[in-house]
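Down below is the structure, laid out as structure tokens.
For this depiction, one protein chain was excluded, whereas all remaining protein chains were kept in their positions.
Entry: subunit A
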């Protein structure tokens, strides 16, 4: 009886650790590409391409680790995550396009930055997960 639940818990722990490692690796490669070109290899194109390829590889690892993490959750937890992802996707499309239109119509000063959209997606995802957990508490 306990063994099964321990399996669920230990699997979750294992998947969380795996996801953390891939996330950390991906963040490092993002920083490497963003700052390395200027401070480490003086915009050498070959090194930049190699760094971007490394970033994409770790990004694929991150996506697969996230997928594995969600697939191994139990059905209620998975529903909470799926609902949060649906919200995040909606906000990304609707909010991202609205933000882009603000740029086109000069409602905002300066250019629209992709980092703002990424932050918006991240915040929506986190808030949705908190609300989902609260709803099914």
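Structural remarks
Just so we're on the same page, a contact is a pair of C-beta atoms (placed from the backbone, for glycine too) under 8 Å apart; a residue touches a chain by one contact, two chains touch by 3 or more; residues count from 1.
To be clear about the criterion, contacts and distances are computed from a predicted model.
A single chain of the complex does not appear, and UniProt lists its protein name as "Helix-turn-helix transcriptional regulator", one of "Helix-turn-helix transcriptional regulator", "Aldehyde dehydrogenase family protein", "Hydrogenase maturation factor HypA" or "Iron complex transport system ATP-binding protein". The residue from A:7, A:34 or A:100 that touches the chain not shown here is A:7. In the complete complex, the hidden chain is touched by one of A:76, A:89, A:102 or A:130, namely A:76.
The omitted chain makes contact with subunit A at the following residues, 1-2, 4-5, 7-8, 74-77, 79, 133, 135-137.
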